[in-house]
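The complex is shown incomplete by one protein chain, all other protein chains being positioned as in the whole.
This part shows chain A:
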Amino acid sequence: MATTSATAPATRDGSARTDGPHEGSRRDFLFLATGAGLAVGAAATVWPLISSMAPDAETIAAGAPIDVDLTPIQDGQIINVFWRGKLIFVRKLTAKEVTDMQAVPLTAMIDPAPFPTRVKSGHDQWLVVYGNCTHLGCVPIGHQGNFEGWACPCHGSQFDAVGRVRHGPAPINLPIPPYAFETDTKIRIGEGGKEAA
């Protein structure tokens, strides 16, 4: 520090610097390097704190796929199952509902999705969708509203029999979880299908 205070007045009043410009650039380098080191250190310190808030191993393990037996479900019935703590509706459509839903024009929808994108091919009767409204997450009530589907008690959204939003404020259709038919009477939720919207 003694050398700094001795040379400082000379540079401050504009007189010639004896230590040359490289002294300044060396300081600049140290300054930038220290700053960069601090930034990296801060990020490395914060990262574990944020990462620890992500789903832990137990939660992820508990999210393993589940099997659902379809045999007890009657025509028109909706059952609730849980996968990863999320509510999922499994619904057996009646023949009339299938016909009605196939006939809905895309222009009548908020988030247009043709019927075949809502069910697995060859299984037109079965609908599997997440059971939380895409607006703010309330549970819509089945067989309510004007579209043979669900109506949300919280903010008034309505979905049709294959979970397509037909009346706002929900912005998108009820999402379809990944699932696949193991047999004609059993599905596995959590793998085997794409996560379709």
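General observations
Note that in this section a contact is a pair of C-beta atoms (placed from the backbone, for glycine too) under 8 Å apart; a residue touches a chain by one contact, two chains touch by 3 or more; residues count from 1.
Operating definition for what follows: contacts and distances are computed from a predicted model.
Chain not shown in the complex: UniProt lists it as "Cytochrome b", one of "Aldehyde dehydrogenase family protein", "Spermidine/putrescine transport system permease protein PotB", "Branched chain amino acid ABC transporter" or "Cytochrome b". For the chain missing from the display, the contacting residue among A:I66, A:M109 or A:C138 is A:C138, taking the whole complex into account. Considering A:R26, A:K96, A:H123 or A:H155, the position touching the chain not shown turns out to be A:H155 (whole complex). In the full complex, chain A touches the hidden chain at residues 50, 53-56, 59, 63, 80, 82, 84-87, 131-132, 135-139, 152-156, 168-171.
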